[in-house]
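Input: one structure, supplied below.
One protein chain is absent from this view; the other protein chains keep their places.
Letters A, B, C and D mark the chains as written, and numbering starts fresh at 1 in each.
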Amino acid sequence: MKGIKQLVGTAHTQTVPVVLPPNSQKLKDALLKEIRRSAYVYRVDCGGCNACEIEIFAATTPIFDTERFGIKIVASPRHADILLYTGSVTRAMRAPALRAYEAAPDPKIVISYGACGCDGGIFHDLYCVWGGTDKIVPVDVYIPGCPPTPAATIYGFAVALGLLDQKLKSKQHQPEAQKAQLKHTNIPLDIKV
Amino acid sequence: MTNNTSEQFHSQPQAGRIGKNYVDGVNHFFPSAIIDEEWQTENQVTITVKMTSLVEVMKWLYYDQGGWLTVSFGNDERSLNGHFAVYHVLSMEGEVKSFVTVKILVDAQSQEFISITPTIPAAVWGEREVRDMYGLRPVGLPDERRLVLPDDWPEDLHPLRKDAMDYRQRPQPTTETETYQFDNQLGNDSNRIVPVGPLHITSDEPGHFRLFVDGEDIVDADYRMFYVHRGMEKLAETRMGYHEVAQLTDRVCGICGFTHSVGYSNTIENALSVDVPFRAKMIRTVLLEVERLHSHLLNIGLSSHFVGFDTGFMQFFRVREKTMELAELLTGARKTYGMNLIGGVRRDFLKEQRVKGIAMVREVRQKFSELVEVLLATPNINSRTQGIGILSKQVARDYSPVGPLIRASGFKRDVRIVHGQSLEAYGSVPIELQSMEDGDVYSRVMVRVREVFESLNVIEYGLDHLPAGAILTESFDYKPNKFALGFTEAPRGENIHWSMTGDNQKLFRWRCRAATYANWPTLRYMLRGNTVADAPLIIGSLDPCYSCTDRVTIVDTKKQRSKTVPYKAIEQYSIDRKHSPFKL
Amino acid sequence: MFKLIKTVFNTGSVTTKYPFAPMSVSEDFRGKPELDAAQCLSCGACTRACPANALIMETDEKAGTRRWELSTARCIFCGRCEEVCPTHAIKLTQNFELAVTNKADLYEHAVFSLADCSQCQRPFVAQKLLEYVLDTLAQSGVPAAQLSERRKQLQTCPACRRANNMLDSDNISHLRFIKEQQ
Amino acid sequence: MSPLEMPTASWIVLAVVQALLMLFLAPLATGFSRVIRAKMHSRQGPGVLQDYRDIAKLLRRQSVAPANAGMIFWMTPWVLVVTMLLIGMALPTVTQVSPFPISGDLITDIYLLAIFRFFFALAGIDSNSMFAGIGSSRELTLGILVEPILILAIVVVALVVGTTDLGYISHALANNSWHRPLTIILAGIVCAFALFIEMGKLPFDSAEAEQELQEGPVTEYSGSALAMVKLGLGLKQLVVVQLFLAIFIPWGKASSLTAGALISATIILLVKLFIVFLIAGLIENSMARVRFTKIHRTIFPAFLVAVLALIFLILGW
Partner (left out) sequence: MNPLVLVCFCVISYAVAAVLSFAGRHHEQASLRLAGVISAFGGLFGIIAGVSTVVMGTHGHSIAHLGQFFSMDMLSALMVVVISVVTMAASVYSINYLEEYFGKGGWKVNILFNIFAAAMTALVVSANVMIFIVFMEIISVASWLIVISDGSAQSKKAGFQYFIIDHIASVLILCAFLIVVSNADSYQFSVIMANPVTGATASIVFLFALAGFGIKAAGIGLHGWLPKAYPIAPSYCSTLISCVMVKIGIYGILKFAILFLGATQLWWGFVVLVFGALSSVLGVMYALAEHDIKRLLAYHTIENIGIILIGVGVSMIGIASHQPLLALLGLLGGLYHLLNHAVFKGLLCLGSGSIVFRMHSKEMDDMGGLAKTMPKTAIAFLIGTLAICALPPLNGFVSEWFIYQSLFSMGKTGTVANLIFGPFGMVMLAFTGALACMCFVKVYGICFTGAPKTQQAANTREVGPAMVTATTALAILCIVLGVCSPWIAPYFSAIAASVLQLAPVTVAHGLSVYPAVADQAILSTPVIMIALALLTLVPTALLYLFRQRRLERRHQGDPWACGYQYEQRMTVSAASITRPMRQMFGFIYNNRPSQSLTERFILPVFYKGTDTAVLSGSKVCLFCIFSVLFVLLFIPFISGVSC
């Protein structure tokens, strides 16, 4: 079966994402320069709770208006430059999601949207879910949030198109640097419950 | 059996036992049918009935006593009483308003139970789901197709059985492509197929509609849902504690999340008879109405988008942003409020939030009324919405749909008013039921418009008269194997939850039926006879929430009315052959 | 039609200036959870309360470390961790601009060294947690002498303590009461 | 009027320049209607040059199509742009007389529009997708409903003037022969209505109805082919509007090939286009789409009005 790796015989399996051809990264960077002011987005809903879809609709409404950056939601993956994957890929939606991926012209940018898209969200380890977009297709940009606010969506697109650089960096905390401070030390003991 | 079974059966009301007359009625008309009777709350009773008399009892309660079948589900109680169990929950809306749950025990070896679908078609989805999830075979169920589980799920694995599998196990997919066979009851195979597929731009969620068309006219429609089935019920039983499930239920559906979480909290609170402080109830009521606000605005906007009136879509969404800001002000997040815990809410409305909230509500009311006038004055809106996708009264009575869909067809069904007393603070809030008669897309949109004004009044009243007192009570302890119903009125109709507490600080069984679950089967009848261009509009007017209904199927009515339909089908077929309008 | 044009005309353009001007969110908006490493005791209450397993605690016996990890990807921003944290180490900020290009940036780690049991020399609790408990005891008025004895008891792992109880060893606390009664 | 004969070299150069100018103006026209749509939604909306950026980007994208898409599918973008360029060459937009009269005849233009519709619909069927098929059948049905009205309206005006060459008609209407004002006004209204449908503006854009049919025949196009089809559709809108302007609002056009006259005529033309696209944008955004099966109910009265114009012509008003 294409794209499925068997872990424990046929009892337990795991999906293998689509492999990109080697020079695709160079093509994607070139594409980014071209679609900076005119990006066509196609929304692929892989089985989320549709809060993310409504927030994407909200992002195109007058208050947040993504069209002013040239971002337009199109009706068919044939016209799409950016594929916006939402939802933690349910088993039934894996085949349509892969069909959408093939239907879009190369090179294409894949954005995974919302907690479910990034890493499966609250349903990440369920039996009927493959758990996140990057389990089936190679992802370029992650927009976390459950659901991400329209402002976060616009920020996500700006990062995807390279207009803004990302603020969040992975952090390695140093917990042992200081002792943990006790709380409310100035309250006399006897009235403390 | 005596023939006058249809008029209301009266017996002496007992204090604290609303609905006792139904139990007595069953005893009277069907002696020795009831094995065991158990009361969960003042108006919720569960009667365990013999398998043989199930169909008559249900028929009596459903058709004769004005009951509406809300949900049917299974439960693996082999560890409790050595049997599987199938529950049918009826919301009795005759003179006495209460909930009656009819339970039957299914033998663990034979794993078969009598299906009530031939008499009450609305039960078919519940029973098909019981077959999928528990492997119990409903005898007499017309539709053998798989419902909940995806096409590539192995045949013999039934996830919700306690001993079946670990909730994280992902079996090997059995097929590459979809194998769901669609049946085209009215047309023949000369009809072309229009795939309004899982990824259609107008449907904001995945669901595959197969319209059998001739040219532009829809001959018949069939649909395959369950693209969004994630298996939440198994998750609630395994990994999550009581409070985490409250967060999970917030994410059942992206639009009516809070209604589900209130519904779930009510089930545990009813089961353990926790008395939630009145302030928490009022906060929950206010937030329920805020959610209805933004959901109705969303649907009215989408309806004008489907009709091609994009300006209307954008203007309504502009006003809707104000309601999202209101939600963010009150709860800290635009959509997933995450306020509910068992026993109350975890965040309070401060004075400054309440003042700003009331100002926002007034602004939304003014802008919304302005836009509604514009929408109704738009040319050819009426021609696009009136007389389209009509839901007849007979079909409505058979499949017991809920929410604006049934209120637009003239039935007075709204949990906030019918069962208002036992639902949050609706008893003490000024609200009345909106309904219209002719059941087409236009009247559904109008019902939603009027309900928006109702919600605005309730929110303003709620924020003004917020009672003092605590917002959370934790003075109760969890007793195992207690179960109860929780019900709320979501924007699309009544959400029914049922849960049974387990013995390891986790739920034993949690069942959630969302509003659109009941509305889906009627879609087939609303689509027939319309054109392809109207399909998205009709599907949109049903205001579908696919993920609510990640367990949705089609209702196969052919078998239900076996004696009439074939005649109709033959008559239709004969029309086709001789001088069919399609033939030319 | 003219009514529409009139309403559109006097609403004008309502689009926000967001990416070019900061976006104002309500003050208790639930954004990204931020860990104040100093206060964190690696007690694991937040990992237990998180519905989406975004917070994970792994103890590595051999290396004697306990690793705390926050995955902003999986986080559903519900704020349960903030409510259950005993030392308010983790709080939800108002930061919603979280888009990243590679997935590693979504993860935060903190590594705590474990204290060894005084008897069996095997690590059983985080060092910081032990000191915090002792500070609390000290702050709640336990006399210094008893404190040193309690420290010894606290520094033995539960397994050794259970073993001690069974063998009627000297540090069983109930002996203390008997002494007082005489 | 002097007999028509082969145009001289300078006129042909003007014709070609005029056609190329129209091709480069097409994205501006569609961009402008997108801005009007945005303003009607009371949002900031994209810049006017957004369509240029879109088409430039699409031209560099790979074109993907189903396996069974054949020669017609590949050839249609070319045919769409070329036929509209040819009409563009012949339209008397900036000059009194048509710069390229040999393809400027009224009937030739209507049948060039018919080529556009023939290949656009055929490409929809060739792509084998159901939505494209339904879009094609709608495009053809609209063609059948609109063409008789269009030809009757323009023939009435031609009969008033006495020739079917667009250049001479606009020259005559610009200078003198308004001796049948009522006929011409009525024909103008009907022609505006017919061309509004031909432009595919919202109430009647059933063929590319995004909500219902996923962009109709354009569904399966992508990348550079999609750019060409979008250019073709934009150019068609521009050409159809100028066909209307040339006949019914012909004033302010250069009578000779001098640079000054041409520049002033071009400015006047741009102002006229601005007004027409503004009005079309307002109408388009304040109406819902007409139900396709009921479309002939709205179009049939227009035909009756055209017949009325003919009667006025016969009565000589």
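One rule holds for everything that comes next: contacts are C-beta pairs under 8 Å (C-beta built on N, C-alpha and C of every residue); 3 or more make two chains touch, one makes a residue touch a chain.
Remember, it's a predicted structure, so these values are computed and weren't measured experimentally.
Undergrad: Would you list the chains present here that the left-out chain is in contact with?
TA: Its contacts among the visible chains are A, B, D.
Undergrad: In the complete assembly, which of D:L25, D:A38, D:A65 or D:M199 touches the absent chain?
TA: Considering the complete complex, D:A65 is the one touching the chain left out.
Undergrad: Using the touch definition up top, pick the residue from D:Q18, D:S127 or D:S170 that touches the left-out chain.
TA: D:S127
Undergrad: To test your reading of the contact rule: which positions on chain B touch the chain that is missing from view?
TA: 177-178, 189-190, 192-200, 206, 208, 213-217, 582, 584
Undergrad: What residue numbers in chain D mark contact with the hidden partner chain?
TA: Interface with the chain not displayed, on the chain D side: 1-6, 19-20, 23, 56, 59-73, 77-78, 81-83, 85-86, 89, 100-103, 105-108, 110-112, 114-115, 117-118, 121-122, 125-130, 132-134, 136-138, 140-141, 143-145, 147-148, 150-152, 155-156, 158-159, 162-165, 168, 214, 219-220, 223-224, 228, 231, 292-293, 295-296, 310, 313-314.
Undergrad: Under the stated touch rule, tell me which residues of chain A contact the chain that is not displayed.
TA: 27, 30, 34, 76-78, 95-97, 99-100, 102-103, 105-107
The definition used in the following text is that only the chains that are shown with their structure count from here on.
Undergrad: Let me have the rounded angstrom distance from the C-alpha centre of chain A over to the C-alpha centre of chain C, please.
TA: Comparing mean C-alpha positions, chain C is 27 Å from chain A.
Undergrad: When the centre of a chain is set as the mean of its C-alpha atoms, what distance in Å lies between chain C and chain D?
TA: Taking the average C-alpha coordinate of chain C and of chain D, the gap between them is 67 Å.
Undergrad: Mark out which residues of chain C touch at least two other chains, giving numbers and ranges.
TA: 1, 4, 8, 11, 13-15, 25, 51, 53, 76-77
Undergrad: Considering chain D alone, which of its residues make contact with at least two other chains?
TA: Where chain D meets two or more other chains at a single residue, that happens at 40-44, 210, 214, 286-287.
Undergrad: Mapping chain-to-chain touches, which pattern fits: line, ring, star, complete or other?
TA: Looks like everything touches everything, fully connected.
Undergrad: Which residues of chain A touch chain C in the complex?
TA: 62-65, 68, 115, 118-122, 124-125, 132, 134, 139-146, 148-149, 151-152, 154-156, 158-160, 163-164, 166-183, 185, 189, 192
Undergrad: Within the complex, which stretch of chain D touches chain B?
TA: Going by the criterion above, the answer is residues 37, 40-43, 130-131, 134, 137, 202-203, 206, 209-214, 285-294.
Undergrad: Spell out the part of chain D that touches chain A in their complex, as residue ranges.
TA: 34, 38, 41-46, 50, 53-54, 56-57, 60-65, 210, 214-215, 219-223, 226
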